[in-house]
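Can you read through this structure? Questions will come right after.
Here the complex is missing a single protein chain, while all its other protein chains stay put.
A, B and C label the chains in the order they appear, each numbered from 1.
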Amino acid sequence: MIPLHSHPAGRHFLQIPGPTNVPDRILRAIDNVTIDHRGPEFGVLGKSVLGGLKKVFKTQADVVIYPSSGTGAWEAALVNTLSPGDLVLMVETGHFATLWKKLALKLGLQVEFLEGDWRHGIDPAQIEARLAADKAHQIKAVCGVHNETATGVTSNIAALRKAMDSSGHPALLMVDTISSLGSMDYRHDEWGVDVTVAGSQKGLMLPPGLSFNAISAKALAATETAALPRSYWDWKEMLAINPSGYFPYTPATNMLYGLHEALEMLFAEGLDNVFARHDRFGEATRRAVRAWGLEILCQNPSEYSSALTAVVMPDGHSADAFRKAVLQHFNMSLGQGLSKLADKVFRIGHLGDMNDLTLCGTLAGVEMGLEVAGVPHKKGGVQAAMDYLTQSSMAALARAA
Amino acid sequence: MIPLHSHPAGRHFLQIPGPTNVPDRILRAIDNVTIDHRGPEFGVLGKSVLGGLKKVFKTQADVVIYPSSGTGAWEAALVNTLSPGDLVLMVETGHFATLWKKLALKLGLQVEFLEGDWRHGIDPAQIEARLAADKAHQIKAVCGVHNETATGVTSNIAALRKAMDSSGHPALLMVDTISSLGSMDYRHDEWGVDVTVAGSQKGLMLPPGLSFNAISAKALAATETAALPRSYWDWKEMLAINPSGYFPYTPATNMLYGLHEALEMLFAEGLDNVFARHDRFGEATRRAVRAWGLEILCQNPSEYSSALTAVVMPDGHSADAFRKAVLQHFNMSLGQGLSKLADKVFRIGHLGDMNDLTLCGTLAGVEMGLEVAGVPHKKGGVQAAMDYLTQSSMAALARAA
Amino acid sequence: MIPLHSHPAGRHFLQIPGPTNVPDRILRAIDNVTIDHRGPEFGVLGKSVLGGLKKVFKTQADVVIYPSSGTGAWEAALVNTLSPGDLVLMVETGHFATLWKKLALKLGLQVEFLEGDWRHGIDPAQIEARLAADKAHQIKAVCGVHNETATGVTSNIAALRKAMDSSGHPALLMVDTISSLGSMDYRHDEWGVDVTVAGSQKGLMLPPGLSFNAISAKALAATETAALPRSYWDWKEMLAINPSGYFPYTPATNMLYGLHEALEMLFAEGLDNVFARHDRFGEATRRAVRAWGLEILCQNPSEYSSALTAVVMPDGHSADAFRKAVLQHFNMSLGQGLSKLADKVFRIGHLGDMNDLTLCGTLAGVEMGLEVAGVPHKKGGVQAAMDYLTQSSMAALARAA
Partner (left out) sequence: MIPLHSHPAGRHFLQIPGPTNVPDRILRAIDNVTIDHRGPEFGVLGKSVLGGLKKVFKTQADVVIYPSSGTGAWEAALVNTLSPGDLVLMVETGHFATLWKKLALKLGLQVEFLEGDWRHGIDPAQIEARLAADKAHQIKAVCGVHNETATGVTSNIAALRKAMDSSGHPALLMVDTISSLGSMDYRHDEWGVDVTVAGSQKGLMLPPGLSFNAISAKALAATETAALPRSYWDWKEMLAINPSGYFPYTPATNMLYGLHEALEMLFAEGLDNVFARHDRFGEATRRAVRAWGLEILCQNPSEYSSALTAVVMPDGHSADAFRKAVLQHFNMSLGQGLSKLADKVFRIGHLGDMNDLTLCGTLAGVEMGLEVAGVPHKKGGVQAAMDYLTQSSMAALARAA
């Protein structure tokens, strides 16, 4: 076996768009001793985290927790509501939308995949038109990604819901919030989402290992006819026992400790403050990117992500060589470009347990890395970010006064 | 939110048959900072734990790791190898065998479930006869539980394999070792098992949240024709990328840290020493039970479990009332009787990170609890256990000298 | 460098009479990140722990905290109140009283050391007589140990105070509570103690590294004329800044986190419950010792310690060989005999974060160790302890009902 904790001096900057830097409080919570998952103490924990999660999803409906990665929650959303051969409408917003599509195909669903350029979010009008054309209601569900982790492009879910409503189509709406929940505003009930998919390792600041579904009454009703085989992901067994705070199979107790702590932290800061903090980080990062003379992958400002920013590498330069130099010189991990974008973009995660100074350190690492890697750029990115952060921090204080 | 760590004085005795007491070393390993699951450091970790696990399974074949509870690994074993409507032969050794059967049915398999009395292991002769009768080879797999966590009864897997071989039947052999792996001797390759199912929270001394499949070449070949839909549990994507130490979707990084530490601990003690330690605990516990004048649920001494002992409650007494008294008076969790055995047995977990004195404390808690709860019994159980432990400890030292 | 955390399986039983088993909650508290000891957050911590400590000492007077071992608090008590050549009256209750005497001599004080047999506490009548004889009031202080960690013998401090009062002598009363505070009832104000000396690593359940003085107004006044040189231990600089929650030199921040947690735990359990718990452990242990046919070192039942029990080894047998066997076979550390008692007694610590089952495990380790080491004894010690624990636990429940 090999030693695992021999790192360079100073704290590593984990600035991939998730898993994010897990705060000490959460790591310490996770390392509490494991308790009897059928004992009285556990029920209190279970009820507490299930209740807290509803506030984060902004829902009164049901939420389930899986011991699994976020990928599992994608699968759960589909197998609980659909039958083999069902048609699902998906939109190619990027790598993760594409993975969800592949997963659906592997499960035996049919997928209509609306092509995209990986630089824009979902077009509600396009969905509305497609649904309107589906007179026979063959489309059983529309699946979209709220925040494409591969591109830093968000989609307007409220507008998407409105478009679906306008079409009068009964398809379910399923939304992946894996990299947005807990970082950007999201409203399961108000936006009329039927199944929301989420994971622990991004805005919730936990290590990977838990995933979630928020489930509307309509989605729950769909389970009655959904014929895809399911057991591990079956909502019904979960929901039958969850009200008492327990789970049908052994839950990931220690991760639930961490979730409990994460919820306490989010509520102590206030969700709106959390979102505002991420918005500031997004804007500061984009100002830095522009000052460097580099291109933001996301092309529509109204679709900028507050959780991460994907940056286009100048032609003839390798994003991966750049990222490698950053890791080697500056002890920071940045997100790689995925599939179509491999080696062409790098992604700066600015979500989770971060503050202004970790963001400045992050952007300094990018700016210095561009120099070290010989990537053409202008200086002044960190300066631009600092100017904005200073300004907005002073403005916030003035407002508070 | 509620405070989670307010416990009575002294360390809780978590003596359910899993999750087990997680050693400090493992808890500390788990709370290391999360790293980039696509970075260079992660690959080293991934390869290390995958390699280490093979030694624990005693296999040269493939092992996969899921971020899931053990239930997930049951599902994985089936969906990767079978097709809808396939017939599976299962044996009713207890509650967990029954749960696995239900899971198989939910996935759309047919199950022939050989009835059992929950006090015996699998009868190899019965399997041999049944397979021999299946001239058409309709049975695609035989599924058995190595150590029934609900009963403390083991099954002889080597004999089962031999019986299957004698029958000349090509069915796959799948074995659940969730509560035996890392506590009792198990040999995936030598015993000719096709799929072994395991979890993190028992003999591996981790919190719940990881599960495993060990996969024979024959099982792997079966995936080619297996038509059950699968994505999260799909071995192929795992095995395609595992050799580099990475995973197709975000792994549960921090749990893998813990697994790494657990493997180091098991190998440092030596697997044979680990098994011998558990054997001693099992024998000491049974001597205590007999001294109390109570009945061991397992009826065949050759099938005693070294991981737990289920004890039959005298008629007219409630096992759950007894367990509740033990928790209230002595800060110890014991395992409950499940389904058919509800309130009729209690289970003493004696597996994982334990030593002679924690076992004595455990048995003292049982003996005092019997008194407190007014359960008829004789004194002297702890004394009997101590006599055995002393004797065998001296004998071990003499052997070593 | 060598690996530090490679231990045998199962949790070590640290049953020396301190340092005691540190609860997980406290270890986790200690590993929070270090903060600015001059920042606003620190002041809140400082005030909180200073206030909490007063409740533990049962005093309204001043308490100071040193980053040091308990030995430092002995020195602090003397250098703040006395001048070179001053005469101090001390009583030879055991090894630690003797060490305190040596320390006083090294500081240039004169010590009159009343001989003792290490099996009895302080005799108040003897003190009263000696003080009464000291017409010139040459004796400046009487120093006694509340709970002799080397012998398991306590002294009656209230009676000692009364004796001093009867003599009409103005000497200061200084009391070492290093191994009693937080385990046995102690009342700085009510008992009229002038300086109480304490440490972190026993009843307060912390690792070693903090020590304390509680200081009466009379002791504080004595500093005005006390001519022993002092700086690190100087109360005045401490008390000048403590009210704001800060310290004159860098405090041991992380240990203070642990102290904060320890105080929360003690108050949550309730000090009276903590004391009652220790009393039960003491009684149960003594019943075990008697059942083994061994002799308790302490000869006066009214002076039994609830924190530890020293057991006399039968003639011709080595206590250290026995302890070594216990460590080797059963992974438990017992306290050794010190100086005069070397190899003649062993000490069982039953203080701090313990419960009934850890005590039973501890006593089982002793009983099995006696067998392994070939020490003549009768069986039944654990049984006797269990009988008492059961009985008293049922009685407590009955009282609560």
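Please note the rule applied: contacts are C-beta pairs under 8 Å (C-beta built on N, C-alpha and C of every residue); 3 or more make two chains touch, one makes a residue touch a chain.
Fair warning: this is a prediction, and the values are worked out from it, not measured in the lab.
Among the residues A:30, A:332 or A:375, only A:332 touches the chain that is left out of the figure. Of the candidate positions C:68, C:183 or C:305, contact with the unshown chain belongs to C:68. Residues of chain C that touch the chain left out of view are 1-2, 4-5, 11-12, 14, 16, 18-22, 27-40, 44-45, 48, 52, 66-72, 75, 84, 102-103, 106-108, 199, 201, 207-209, 228-232, 234, 249-255, 257, 260, 263-264, 267, 327, 333, 336.
In the full complex, chain A makes contact with the omitted chain through residues 5-11, 13, 21, 23-25, 265, 268-269, 274, 277, 328-332, 353-358, 360-362, 364-365, 367-368, 371-372, 379-380, 382-383, 386, 389-390, 393-394, 397. Residues of chain B in touch with the missing chain: 24, 28, 31-33.
By definition in this document, only the chains that are shown with their structure count from here on.
For the pair chain A and chain C, the distance between mean C-alpha positions equals 53 Å. The geometric centre of chain A is 35 Å away from that of chain B, both derived from CA atoms. If you average the Cα atoms of chain B and of chain C, the two centres end up 44 Å apart.
Looking at chain B, one finds that residues 5, 11, 21 touch two or more other chains.
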